[in-house]
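We show some of the complex, not the whole, and keep each chain where it was.
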Amino acid sequence: MSAGTSLRQMREQKPLIHQITNYVVMNETANATLALGALPVMAHAIEEVEEMVGSASALVLNIGTLSAHWIEAMIVAGLAANNYGVPVVLDPVGAGATRLRTETAKRILGEIDVAVLRANPGEVAALVGATTEMRGVESIGAGANSPDLAHRAAQKFAVVASVTGPVDHVSDGERGAEIFNGHPMLATITGTGCIASAITGCFLAASRTYFDAAVEALIALGVAGEDAARDAKGPGSFHVNLYDALAALDPDTIDARARFA
Amino acid sequence: MSAGTSLRQMREQKPLIHQITNYVVMNETANATLALGALPVMAHAIEEVEEMVGSASALVLNIGTLSAHWIEAMIVAGLAANNYGVPVVLDPVGAGATRLRTETAKRILGEIDVAVLRANPGEVAALVGATTEMRGVESIGAGANSPDLAHRAAQKFAVVASVTGPVDHVSDGERGAEIFNGHPMLATITGTGCIASAITGCFLAASRTYFDAAVEALIALGVAGEDAARDAKGPGSFHVNLYDALAALDPDTIDARARFA
């Protein structure tokens, strides 16, 4: 496990990360992908997703502003990714908030071989059948995240579960990791969860295992968040600083700054 | 009428603001909602809008990049909001610029019980049948806004009309208010009108009356705009500062800074 080694390799290889994501954050996840050192491509037309994912090193599916056509495109792209051996990240934005979102996330998990499920505790709880409190797409309640929740999701869906919050929990169903990097300001702007999912896609193209990719991605975003908060005056300047910080992440020092167990 | 009291309550309760809005500003209105202190959720699929709006404290409908499916979803969401007693904001972006926009805005006003119509003078003039000059979705001509225009719209559509420009005019058909807060730089970036509508949704979840919500929202955005302009070097840095300023709005001092009559 070395976020630095993976980051260095990613920047050398510039893997293409195909993202079928929501309207709110497309610009944000594209810019985060670029800032980190990979190449984003957004393509959702059912006529082209199979072909596009064939050139990609990872596929990120995000249901943040889903509709019928997009769901079908995600399924087609996901099946093609599985066929090509391209790893898939699922971000089940708002699972638990509406039936459409819960069912779509479960359908993708059922029909597609997902490498990493990256979500907040409320979404994961909804998917594994635990009780939770959601408000829209936000997970409410600080005590909601736990190693057990990630473990259950990993086992139930045969994925690496990457459950993010003030402390992040990653589990592959056997091993678990807690990541303490990060900053409360990450929660003050929209899309940092989606950015975490996009960055997980970037690391899937470079890390040794899916588990390593999930952990290294959260270390990278967490360290960048710490740097971005340093002279931020509020959510606007934090948002700007975050891209600067992702681009400035130093492969030589990031492992020394990682805080995880 | 106290923007400070409403803002304090909003930040304690973190109401969910369901927004069916345009592609151009989704990230902007979501981040403005968060910065102010409420929670945004964007959801437009006809299969989920009824369920989502049932969890929301306000619904914002914005026709800035409309198409047939989205119009139907807005109607379904609006009817559900009326049914649940969730107040609705309509932003009729570009009414007057094309028949589709004018007719869609009128259809929503006819079929949905709208709490606040937040628009620019040209859009409102098109809806009440007054003459106006539009260029695309922009209202041209400084003299276009007036207390009378807001009053006519409020009476014709039985809404609170919130008509924004260098000076803003709000009317509930009986009372009127003029808001002088704001800064010319608000007009140098896209989406500040849409942000005004989103913030109006936030205040609808916290203010005493719809009229108060409309006025307090424009005071809040205006004061934040004044703060954001202070060390802005142009529209890019103003845009960033605006989120910082919204987050920094102080419930204890905002009422003393309000300039309205």
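Going by the order they are written in, the chains are A and B; count residues from 1 in each one.
To be clear about the criterion, contacts are C-beta pairs under 8 Å (C-beta built on N, C-alpha and C of every residue); 3 or more make two chains touch, one makes a residue touch a chain.
Model, not experiment: these values are computed from the prediction.
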{"item": "Identical protein chains across the whole complex (2 displayed)", "value": "3"}
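Note that in this section only the chains that are shown with their structure count from here on.
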{"item": "CA centroid of chain A to CA centroid of chain B, Å", "value": "32"}
{"item": "List of chain B residues in touch with chain A within their complex", "value": "14, 16, 18, 23, 26-27, 30-31, 34-35, 39-45, 47-48, 51-52, 55-56, 69, 239-248"}
{"item": "Of all residues in chain A, those that touch chain B in their complex", "value": "22-25, 27-28, 64-68, 94, 97-101, 134-138, 188-191, 233-237, 239-240"}
